[in-house]
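The complex appears here without one of its protein chains, the remainder shown in place.
The block that comes next holds chain A.
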Amino acid sequence: MAAIELRGLTKVYPGGVTALDALDLVVPDGEFFALLGPSGCGKTTLLRTIAGLEAATGGAVVIGGRDVTGVQPGERDVAMVFQDYALFPHMDVADNIAYPLRIKKVPKGARRGKAAEVGARLGLDGLMDRRPGQLSGGQQQRVALARVMATQAQAFLFDEPLSNLDARLRLEARTFLKKLQRELGVTTVFVTHDQAEALAMADRMAVMEAGHIRQIGTPAEVFQRPANTFVAAFIGSTPMNLLDATVRGDTLEVAGCKVPVPASAEGRLQDGERLVYGVRPEYMAYSDGPADAALAGKVAIVENLGASYLVTLDVGDVAVQAVVPEGREPAVGSDGHAVPRRDRALVYRDGELV
């Protein structure tokens, strides 16, 4: 068990592309940490640099208090699950799980025993003499997990651990993975491009964009108070409303409507300032009749989300979205009023949270 610490970590590819730009990050011992970002943001490069598969151009990687920046991957005491699992096709499940032990020169009998033990814990008993090609996607994933568990490494690294599973299996695996990490208590960093996955599994997460970390925090913090408009737009299954606003005394003028200044920004805005007003569709109170401090407009689209509806209002010439509980969804073309929750609304100055 060990903490992972990155100090000014930089990776520049030979072509001159900066994949990581002086990143600082501390993942405390035992934490389940998510690296989230769109494809090409450098999250996988970061994970591979921690593993030692990519050499850092600058900065340091410290695992368990030991600077491992120049150390070979095999001597960093980390274990990694690859996106494609990389199970050896010519070995059976038991040999795959036992492979790290074979490298450590554990005798054959002892390592088969250990493999059977770890495999049984992940529900793989009965599959031990199959080849990876004869397993389902979910079983392959569990073999890959069993293999890293067999290493008893100080930290685990997962590269998109769920992306190769079917949608339904993915939800199951998400719960399973979180439970397993909690039981093992091993520091784990995982990479994902799916914000729902990061929110659901991680203890803490970092949102990355173009080689920079844009926000670090718990899923709740990142969801409720995105530090900038990039994170605000990236997190959430329904994207946050980000609307141009102008400060008018103690109110904001948004799309021709007047809304109060959010609680968090009170007294920190200047009259006449132009800002971006952000509020999640989930944090809007919707009503058909007129309401105070509401964004009022015509209902343009109603989308079914299952237990709720996503209503898009045309307010002036901007679109505002609100989530409405089932049974109260309005008809398209009717008048609608969406009242932002004052304690959840945010304002952004030059893209950064005020």
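Criterion: a contact is a pair of C-beta atoms (placed from the backbone, for glycine too) under 8 Å apart; a residue touches a chain by one contact, two chains touch by 3 or more; residues count from 1.
Everything that follows uses one rule, which is that contacts and distances are computed from a predicted model.
Novice: Looking at UniProt, which of "Methane/ammonia monooxygenase subunit C", "Na(+)/H(+) antiporter subunit F", "Multiple sugar transport system permease protein" or "ABC transporter ATP-binding protein" names the chain that isn't shown?
Specialist: Spelling it out: the chain absent from the display is recorded in UniProt as "Multiple sugar transport system permease protein".
Novice: For the chain not shown, which residue from A:79, A:284 or A:353 touches it across the whole complex?
Specialist: Of all options in A:79, A:284 or A:353, contact with the hidden chain holds for A:79.
Novice: Who touches the missing chain here, A:66, A:104, A:274 or A:328?
Specialist: Checking each option in A:66, A:104, A:274 or A:328, the one touching the absent chain turns out to be A:104.
Novice: Which of A:45, A:140, A:228 or A:308 sits in contact with the chain that's absent?
Specialist: Residue touching the chain left out of view: A:140.
Novice: Of A:20, A:46, A:61 or A:87, which sits in contact with the chain we cannot see?
Specialist: Counting the whole complex, the residue in contact with the absent chain is A:87.
Novice: In the whole complex, what residues of chain A lie against the chain that is missing from view?
Specialist: Against the left-out chain, chain A lists 51-53, 72-75, 78-80, 82-90, 99-100, 102-104, 131-134, 137, 140, 151, 164.
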